[in-house]
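A single protein chain has been removed from this complex, and every other one stays in its place.
So, chain A:
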Amino acid sequence: MRALIRHRGVRKLAVLAVLAAVLVPLAHAKWASGSWPSALTVDLTDPLTDVNDWIIDNRDSHPLFVYFFGHISNAIVLSVRGVYLVLLALGWVGVTAAATLVAWRVAGAKTALTSAVSFALCGLLGMWVPTMQTLALMVVAVALSIAIGGLLGLVGGLSERAFRVLRPVLDTMQVLPAFAYLLPVVLVFGIGVPGAVLATVIYAAPPMARLTALGLRGADAEVLEAVDSLGAGRWQRLVTARLPLARKELLLGVNQTIMMALSMAVIASMIGGGGLGDRVYQALSSVDVGAALAAGIPIVLLAVVLDRTTANAGARSGGTPVAPRWLRGLDGWVVAAALVAGQLADSLTWPKSWTVEIAKPVNDAVDWMTDHLYSGVPAIGGTADWAGHFTSWVLDPLRDGLQGLPWWAALLIVAALAWLIGTWGTALTAVLALAAIGVLGVWDESMNTLSQVLAAVAVTLVIGFATGIAAARSARVERLLRPVLDVFQTMPQFVYLIPVVALFGVGRAPAAAAAIVYALPAVIRITTQGLRQVDQAAIEAARSLGATRGQQLRQVQLPLAKPSLLLAVNQGVVLVLAVVIIGSLVGGGGLGYEVLLGLAQGDLATGLVAGAAIVCLGLMLDRVTQPTGRRARKGA
């Protein structure tokens, strides 16, 4: 009993209970209500609509737009168009050859082959032009992200004070779903390429900044001291020592930035980015799985090529050069240029006769699936049945329960969870974020989204932990899983929606399914790594005492891997939320739907409020599950 009282968790709960005993009767007496009391909401719709109207009215006249945003917007449009034209001018042979040569030069022959095959496939699927559009947008967005992120990282890496300010901001930005950034950008820049590029930059720059700062700060102190002892000036120190020492982190930052930029560039097609994402978006909204797949496959291929090339370039840093000798010098580039020039006369875009139409056969297959697998399969039911059961037995009760839960109880639960796992600071942030959702007046929609998140996270964790434990215990399982996880982790969130629509139709269940599939790889990875890193001596000691494998797992491995497991939960929640929000595209409803509605109807006020609520929900979920240590997003 005494031990129980001494236990820190119990003490925290006791404090909360006392607080609740005082505050709850007060709150309940004043604002008794299942959902957030309307007396406590602030309606932002009108002021936001005013702002929106003002911006629309003044976009062409106000100096702020004419001389600042206007220039930014024009510069972005020009550069995207420029890159696009260059890509078209290179022709499909030129682009493929250039991509292959670059991959060969920085990452080796295998990656070069992947690259060549991937670009050819993009053409084969009849998606050459959209692929080039996406690539052009990506090139500009990535260049901007790396420049801005690198500069921020440089400041953060060299100045302690700047780092202390930057770090929490960057950390928070990394956990927010992509949808949250769309509306504010649209508000200022309108729908179109500039907005899409900037949304991508905002989403993709933080990892670069974060990793640059961490890399610069993590440099071996003695090496820097040695450099000082030889009398290096500040600039010499930065260029000859600090930056090269941070090379690994810088390349990892570039890799992550490119992957996140691709992910966002696809989503940003909703605000006028065009390209592959737009094709998927259009196809999904008419539930044309075949067309969606035809555009989705190039996205995945692009992701794989970009990831392999940049990741391998990072992994090989400092090692022996990988390219054949003729590629290393200028000669290689001369050869490449000659190759390109030779092909200029030929057809520049992929020849039409070489394309393969996959939309129709895929749709036929989906139709067949709809007929045969959706329901009525003996004994196991059908996919649509499962989705229906999941919706009616899990999602509905959960949503109704959350919406019916007294608002103060929700706050209390969040506070208790966050405090138990983290510190009072994270608990306070989480509670304030949740309260802000209520104040914004989107309590019910948020609870809807939250119910999907909770259900999906629960499933993700059950499957993820089980698989993770299996992979940690058996090298064979891990070997089998690794390539699968590698591919899954590189895919942008958007493409996960395509197969789930094919399997489960539209609705909340498919959205949750996509979220589960998206979050699983990270959870499995972190769990496996956590269990593997458990001190071998401790396990050996347990084994020497005669513990069974089950006992070893329960009594040694799991307790020691607790920080990793908490991190897995945190990552799972953040990743699930990101896809659940996007899931509104396939009928997920909730906050994401509000954003879409706002975009579709030009009612930015609604969308902005929903976007703010998404930020709050993301913040709340992250803080509730925040363990002490953190790691970069997505298995970094």
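We adopt the following convention: a residue touches a chain if its C-beta (ideal position, glycine included) is under 8 Å from a C-beta of that chain, and two chains touch if they have at least 3 such contacts; residues count from 1.
Simple rule for what comes next: contacts and distances are computed from a predicted model.
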{"item": "Record-based protein name (UniProt) of the chain missing from this complex, from \"Electron transfer flavoprotein subunit beta\", \"ABC transporter permease\", \"Glycine betaine/proline transport system ATP-binding protein\" or \"Mg-protoporphyrin IX chelatase\"", "value": "\"Glycine betaine/proline transport system ATP-binding protein\""}
{"item": "Sole residue of A:Ala241, A:Val366 or A:Met447 that reaches the chain not shown, by the stated touch rule", "value": "A:Ala241"}
{"item": "Listed residues A:Ala143, A:Ala232 or A:Ala365, member touching the removed chain", "value": "A:Ala232"}
{"item": "Contact with the hidden chain (one of A:Val42, A:Leu85 or A:Val223)", "value": "A:Val223"}
{"item": "Chain A residues that touch the omitted chain in the full complex", "value": "220, 222-223, 225-233, 236, 240-241, 244-245, 247, 317-318"}
